[in-house]
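Let me give you the structure first, and then I'll get to my questions.
Only one protein chain is missing; all other protein chains are in place.
Up next is chain A:
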Amino acid sequence: MATKFVIEGLKAEIEGKEILKGINLEMNGGEIHAIMGPNGTGKSTLASALMGHPKYEVTEGTATLNGEDLLEMGVDERALAGLFLAMQYPSEIAGVTNSDFLRSAINARRGEGNEISLIKFIRQMEGSMKGLEMNPEFMHRYLNEGFSGGEKKRNEILQMMMLDPKVVILDEIDSGLDIDALRIVAAGVNQMRSEDRGFLIITHYQRLLNYITPDFVHVMMQGRIVKSGGPELAARLEQDGYDWIKEELGITDETVGQEQEA
């Protein structure tokens, strides 16, 4: 199935301050795109705005998934349309077990009368957790409560695996991960690669891309994509940092909306 995710001229602001200044990106099923860039250039804002966080107001542009206008949809509708955001700072929900939460999320997709059987769900969850080397007790732990940074990230990947989305945005999934966890998370992502799924990986380190090879690499500065290329671009960034791009483009301050890391 041909998944097609298109962002055109996307502008977004927070509290009246424009952070995204016109983003264009086209991604097909089977592709992995990496968005790189220093802190404060609008990468995470792009992720949150696409998912529909109420803090961000989209002022211009479109984002469509298989022709459907995501920006017209509520957050939950975007999720049901196939968008998934693995968050940088997942919320903690006390009193709600990981498994109850995930089962509700799966059933929200399947609809009333077609709920997943408990046995099937548990098998699926146990299987996915095993792949991510998660302790089975995390099934019954409260959602993200008291999880370490790395455990939260694994839990995000677990959700991604169980919810089977069409477009996955990974927002700094590598931050706070030690090398083993990074390897496991990357393996989880690679396992989910398929012809009808696209990945948008937001990171400011190249190291995640040693484990997940992107097809396209985009560099963000000042709320725009300022340079795009293939995997070799990531390798150059690893070697030389971002300064050469700034020089090339005559940028002195690459950040946008300074005081707010968005």
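Please note the rule applied: a residue touches a chain if its C-beta (ideal position, glycine included) is under 8 Å from a C-beta of that chain, and two chains touch if they have at least 3 such contacts; residues count from 1.
The working rule: contacts and distances are computed from a predicted model.
Engineer: Looking only at the UniProt record of the hidden chain, which name from "Ligase-associated DNA damage response exonuclease", "Sugar ABC transporter ATP-binding protein", "Fe-S cluster assembly protein SufB" or "Peptide/nickel transport system permease protein" is the right one?
Structural biologist: For the chain missing from the view, the UniProt record says "Fe-S cluster assembly protein SufB".
Engineer: Touch as defined at the start, partner being the missing chain; which of A:Q159, A:T203 or A:Q222 qualifies?
Structural biologist: Within the whole complex, the residue contacting the unshown chain is A:Q159.
Engineer: Which listed residue, A:G40, A:P90 or A:G223, touches the chain dropped from view?
Structural biologist: Touches the omitted chain: A:P90.
Engineer: In the full complex, which of A:K4, A:K21 or A:R109 touches the chain missing from this view?
Structural biologist: Within the whole complex, the residue contacting the unshown chain is A:R109.
Engineer: Which positions on chain A touch the chain that was left off?
Structural biologist: Where chain A meets the chain not shown: residues 51-55, 74-76, 78-80, 84-85, 87, 90-91, 93-96, 101, 104-105, 108-109, 142-143, 159, 163.
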